[in-house]
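The following block contains the structure, expressed as structure tokens.
Note that one protein chain of the assembly has been removed; the remaining protein chains are unaltered in position.
Then we have chain A:
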Amino acid sequence: MKFMSLYFYRCCIVVSFLMAVAQCAKAQTDADALMIPKNYFCAAAVYSHGSWDHYWEGTFKRDNQNLGTVSTNVYSLGGNYGLSNRINLLFMVPYVTTNASAGTLRGEKSFQDLSVSFKWMAVKEEIGSGLFSVHAIATGILPLANYQADFLPLSVGLHSKSAALRALLNYQTGRFFVAGSGQYIRRDNITIDRTSYYTTEMHYTNEVQLPNATNFMFSSGYRSLKFNAEATFTKVTSTSGFDIRKNDMPFPSNRMNSTAVGLILKYSFQSVSGLEFTAGGNYVLDGRNVGQTRTGYAGVYYVFSTKKEK
């Protein structure tokens, strides 16, 4: 019953992160090619709401009237700082609440995981009429609170320390761009509150080995100083894990896969310099041991120079 939260908010976060940060003026998420210049800071506040009423037990798609609609709210604060024109430091702190509209299970609420990313624009070349760039993004994720991971789908996260590396290629010509990226996410083992659990066999330990994951993303769209619109396609795949059996509970080490499409919009106000508004959404087309989440988000960014005058 629980599972997807994970992905959800993972998604949410990625989404919010991406989106949120991603959109700051020049700046970015850990998934886009946008960079913020040296000594500039982009502050971000993003709200996202995700929900699903269908999910996959393994490959079996079903609803569950004992959960109804499972929803996740994520309230994030974050920022992006230009350490140099080529290296940005991004961070995000999410507070997450979950709820099931039916059944008796209680929703959770907690600060979730701090994420910190270094984004390095390693290559920037003019090719043909456009600009080609290569970015390497390293992300660390650290749980901020002692929340319960083993309460899917209503836990607020998986409570795993993790690290991710992403390589991203971007090509922009005129106001149109295409980008592709690949990411590998390594998750640490987690500790749960019980001393044994069954996956496809019995385990006598409170430690759980979480699957690592890959994340491939393709995006394309329009970028101008005033307005951005882009479409995304994301495929997240666990490298191990097991399927939820029919009518069983989900577990943090399930094989959670999802394929999603999304939209990112951003608007820069002309009247207030540095203020931006962003909104977007994400929809899971296909999945495995996750919920078919729809996510919508909205956020504001404020970009400013940390150096007095110019």
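Following the convention adopted for this analysis, contacts are C-beta pairs under 8 Å (C-beta built on N, C-alpha and C of every residue); 3 or more make two chains touch, one makes a residue touch a chain; residues count from 1.
The rule we apply is simple: contacts and distances are computed from a predicted model.
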Per UniProt record, missing subunit out of "PAP2 superfamily protein", "Ion-translocating oxidoreductase complex subunit D", "ATP-binding cassette domain-containing protein" or "Tripartite tricarboxylate transporter permease" is "PAP2 superfamily protein"
By the document's definition of touch, the residue of A:134, A:229 or A:275 touching the omitted chain is A:134
Out of A:173, A:196 or A:224, only one touches the absent chain, namely A:196
Logged for chain A, residues touching the omitted partner chain are 65-66, 102-109, 122-123, 125, 134, 136, 138, 146-148, 150-151, 163, 165, 167, 184, 186, 188-189, 192-198, 201-205, 207-209, 245-249, 251
